[in-house]
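Yeah, one chain of the complex is gone here, protein chain that is, but the others are all in their spots.
Then we have subunit A:
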Amino acid sequence: MLFGFPLLSLIIWLPILVGIAILATGGDRNAPLARWIALTGSILGFLIALPLYTGFDPATSAMQFVENHVWFERLNVYYHIGVDGISMPLILLNCFTTPLVVIAGWQIIQERVSQYMGAFLIMSGIVNGVFASMDAVLFYVFWEASLIPMFLIIGIWGGPNRVYAAIKFFLYTLLGSLLMLVAFIYLYQSSGGSFSIIDYHQLPIPLSAQILIFVAFLLAFAVKVPMWPVHTWLPDAHVEAPTGGSVVLAAIMLKLGGYGFLRFSLPIAPDASHYLAEMMIALSLIAVVYIGLVALMQADMKKLIAYSSIAHMGFVTLGLFLFNAYGIEGAMVQMISHGFISGAMFLCVGVLYDRLHSRQIADYGGVVNKMPAFAAFFMLFAMANAGLPGTSGFVGEFMVIMGAVKVNFWYAFLAATTLIFGAAYTLWMYKRVIFGAIASPSVEGLRDLSKREFVLLAILAIAVLWLGVYPFPLTDVMHVTVDNLLDHISNSKL
């Protein structure tokens, strides 16, 4: 409770209400007002989320900050929300990212400012709702609702091919989640009329049904993550999305998939998870190796980072299906870290794009001569993307590789190729963009970071270094939850 309000509800609804208030500021005459409300609202949203961490009891795996009210009595649908060690860090990541995207769009968005800011705030609240929902219907509503703001962000403020990208994004993810709804209805029936996710965790289900449920969830989550081969919407969506959209997409939206596996697939269908683990691991390793090679050949910076996102998310799904603490906690750390790093990488490309309106690597070269401060930040994030120890990028990959070797040496072997590929595609891009003599008159005219951009990148730099040097506080809160989950999925539910 915060000033008499239930904390978790506040974290979900405050950004949504602020978002609606921003929409009410109307046309671009009131753009400055819209920006300031958005900034205040998003920072407030982050501040009120902090008690989730400080008030969190890491010694229990039970849901905390729980609220439970009847929603549709006849269908047994409840407004049931709560967090555990898995969802809490993701909510914090989301609340942390929102002010950053508001600042990132501060100057560059000059049209329909209120709608743009409103969309991000509303999306932030909705995503918090996804992570906090303990009721399947509530979850599904938030899940699908989160598509709409992102669809609009890409479709309205995106690049030239934005309509194709927006529709591809929307259809891909919508088709994926429809089967999830079918799975929920099946679970509702077989649980005797409950939509409570926790009830589903305890529900015994025969293997054939578990496999079907697993596959239904898989389509929904694999598209979000995205896993190979349902990843092709991501590069298009990223290339067309405005910078802020890319940041949220990479830092937050992809995590919904990883979270889905942890909350639904593994605990509801543990036997199917074990049964299909090798397939999941194979898909994840393909993501790491295949996508790593594909990323190498990209000529468009955003596409390159999009592909690198897919490869990094491959570590998340790999970690989840190793069924040991290294793997699952590594996957969690990787999700948080990827939130920081991919967000930062897209912001860096945004900084360049805002100046030259090109994302092509070939249009740059020698940027360091004109933008030394930018080059330094970009170097840090590039190294983090390549998984350098001391940055957050290393921690998750390290943990997952440690977990993988326990299952099979060759899984670890293939996963560890990211050490080479990750460095190759990231640093090769860095070299072509940043190093060298000034390549063109337009590069000659570049100016270094503005104060606003500097603050933005500095915040992320601190986050990346902090998580790399001292990840203990993060893993500390998820321990008991992960242990409990591992315990749960090691027991058959047949």
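We take it that a contact is a pair of C-beta atoms (placed from the backbone, for glycine too) under 8 Å apart; a residue touches a chain by one contact, two chains touch by 3 or more; residues count from 1.
In the analysis below, contacts and distances are computed from a predicted model.
Per the UniProt record, the absent chain's protein name among "NADH dehydrogenase subunit L", "AarF/ABC1/UbiB kinase family protein", "Carbohydrate ABC transporter permease" or "ATP synthase subunit b" is "NADH dehydrogenase subunit L".
For the options A:50, A:279 or A:297, the residue in contact with the chain missing from this view is A:297. The residue touching the chain not shown here, chosen from A:325, A:349 or A:371, is A:325. Screening A:412, A:443, A:457 or A:489 for touch with the missing chain picks out A:412. From the options A:39, A:66, A:277 or A:388, the residue with contact to the unseen chain in the full assembly is A:388.
Touching the missing chain, out of A:141, A:156, A:402 or A:459, is residue A:402.
In the full complex, subunit A contacts the hidden chain through residues 168, 172, 229, 232-233, 290, 293-298, 324-326, 329-330, 366, 368-369, 379, 383, 388-390, 394-395, 398-399, 401-402, 404-406, 409, 412-413, 416-417, 419-421, 423-424, 427-428, 431, 434-437, 469-472, 475-476, 479.
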